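The complex appears here minus one protein chain, its other protein chains still in place.
Read from first to last, the chains carry the letters A and B; within each, the first residue is number 1.
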Amino acid sequence: MSEVEALIGKPWRKPPFIKRPWLRWTFILGFIVYLIAAYITIDVNWYRVYEGLERGKKFVLAFTNPDFTTRSSDIYEGMAESIIMTIAASVVGIAISIPIALGAARNIAPLPVYLICRSVIAVSRALQEIIVAILLVAIFGFGPLAGFLTLSFATIGFLSKLLAEDIESMDKVQAEAIKASGAKWTQWINYGVQPQVMPRLIGLSIYRIDINFRESAILGLVGAGGIGATLNTAFDRYEYDTAAAILLIIIVIVMALEYLSGVIRARVQ
Amino acid sequence: MLRLEKLVKTYKTGDQALKAVELEVPAGQVLALIGPSGAGKSTLIRCINQLVEPTSGKIYLGDLELTGLSSGNLRRERRRMGMIFQEYALIERLSVMENVLSGRLGYVGFWRSFLRRFPQSDVDEAFRLLDRVGLAHMADKRADELSGGQRQRVGICRALIQNPALLLVDEPTASLDPKTSRQIMRLICELCKERDLAAIINIHDVALAQMFVQRVIGLRLGAVEFDGPPEGLTPEVLTTIYGEEDWEATIETVNEDEIEEALK
Partner (left out) sequence: MPTQNFKGQKIWQRRTGRESLGHWIMWLIGVAIFAYCWQQISAVTTWFFVWDAPRIADDIWTRATPPRWGYITQLGEPIWDTLNMASLGTILSLILAVPVAFLAARNTTPSLLFIRPVALLIIVSTRSINSLIWALLLIAIIGPGVFAGVIAIAIRSIGFCAKLLYEAIEEIDQTQVEAITATGASRWQVMAYGIVPQILPAFAGIAVFRWDINIRESTVLGLVGAGGIGLQLSSSLNVLAWPQVSLILLVILAAVVISEWVSAKVRGAII
């Protein structure tokens, strides 16, 4: 009982997350100092912001009254180009991703192939779509070809990495059973690996189509085709109603794609 | 002290979990609720503290009717009913002490509880309870570091620190090994005696129930089939509750110490 009597009457505090006090205080103080420093250097022009509120209100109101008609041909062409780029780039990107994913899975590929495929993935993931688009526009000229190549390249990095991880975590026993039957390498992939990763591949592909569409909307800002150019013009001319119309179309298409992907993913699983 | 009148619960799916249950529990009585899975034991317990809203019927705790209370009043009444869960239902990522103190939530304001500044009397009581169940040295451990039996002891402390008049106990031993099950049951019954608490213990282990309680209620398909002392559980009675089976081995009164020996 003496143990408890010693505790009774003493206040109880929750033990802190970081045990060492100096470390804890360094973190807290460092964070506060950073926030203050960051805030000071941002240098907000509050008068400009205040002025902007009026325009902001106009923009929000534009959503209640979007203008689809004035620039309907521009919107239509831009959207069509975005969708075409999305489809073509997704098909090509997915087709290239699959062999690269196989090569980037350590349990399937030999080391040299693994290293090559992994570095392709690393490069593709490290470079932003928009930067790739700038370079490709400089090389191939303006137009949807640059956008198509950008999106294909980005798809490879995304899909191969996730697919390779899925292959690496697959059930070994199933794959071994096929190997044990004396199957060739291609047969082994077809019977032992493919059935295991197929649902994930389909799910990821649809997700990537969704991302590609969203990205295609900005590629136009640097001249790589798609709806982005129209949107940029609309903002430059302060045509908020047209901009709102474009944004609404994007949102609706993304929502539709998300709904579709939910349905398809539920079916393949 | 607790009185149920014609308590009915029908789920949205149309399943009738409780069919006009009548029950009266005097102060300080420990009773066991037995019955097959799906008999409505869990629903009955959850109807009493309104975690499940009953479809019709009345619940009296003391003189107060519980159904149809405003949410504020319901919270005040819930403080008088401590609940112990099957899977312990501790907040895994909080410390043992925070889990015990969470039993006082109905008594302290939001900001005090949010900043963990509980009154000193609550902290003292928490230490006393933890010491009573033998866990005072574990106060600052995280709940998920504890074993099953230890977790259930913390769960008991959380229920008791509410200073309840009634304990609602839902399958306290279902996730525990036989020895720990007995220890937990004994602890609950001892604590009820010490504090003069009434308790409704929902349990599927008939032998364990017979060993510790004064009164047994048999529930079948949402209706009370048996109400009496544990000795009254004859094979015939068990057959009406559970269905045909050889019951001799189940109700054989076992010498408790023998089993303790065997388990060591």
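As a convention for this text, a contact is a pair of C-beta atoms (placed from the backbone, for glycine too) under 8 Å apart; a residue touches a chain by one contact, two chains touch by 3 or more.
Computed from a prediction, not measured in an experiment: that's the story for all the values here.
> Just to verify: which one of A:Ala183, A:Ile202 or A:Leu221 makes contact with the chain not shown?
Of the listed residues, the one touching the omitted chain is A:Leu221.
> Using the touch definition up top, pick the residue from B:Lys19, B:Lys58 or B:Arg76 that touches the left-out chain.
Touching the chain that is not displayed is residue B:Arg76.
> So which of A:Gly9, A:Gly30 or A:Gly56 would be touching the chain we can't see?
A:Gly56
> Would you mind spotting which of A:Gly141, A:Pro195 or A:Gly262 touches the chain that isn't drawn?
Of all options in A:Gly141, A:Pro195 or A:Gly262, contact with the hidden chain holds for A:Gly141.
> With the missing chain put back, which residues of subunit B would touch it? List them for me.
Contacting residues on subunit B, toward the hidden partner: 49, 51, 75-79, 81-83, 85, 87, 89-94, 98, 102-107, 110, 113-114, 155, 158, 162, 168.
> In the complete complex, the non-displayed chain touches which residues of subunit A?
Contact residues on subunit A toward the absent chain are 34-35, 38-39, 41-45, 48-49, 52, 55-56, 59, 80-81, 84-85, 87-88, 91, 126-128, 130-131, 134-135, 138-141, 143-145, 148, 214-215, 217-218, 221-222, 225, 228, 231-232, 235-236, 238, 243, 247, 250-251, 254-255, 258.
Assume only the chains that are shown with their structure count from here on.
> Could you grab the centroid distance between subunit A and subunit B? Build each centroid from C-alpha atoms only and quote it in angstrom.
Result: the chain centres lie 49 Å from each other.
> Which of the residues in subunit A end up touching subunit B in this complex?
By the definition above, subunit A touches subunit B via 1, 3-4, 7-15.
> What part of subunit B is in contact with subunit A in the complex they form?
Against subunit A, subunit B makes touches at 95, 97-98, 116, 118, 120, 123-124, 126-128, 131, 136-137, 139-140.
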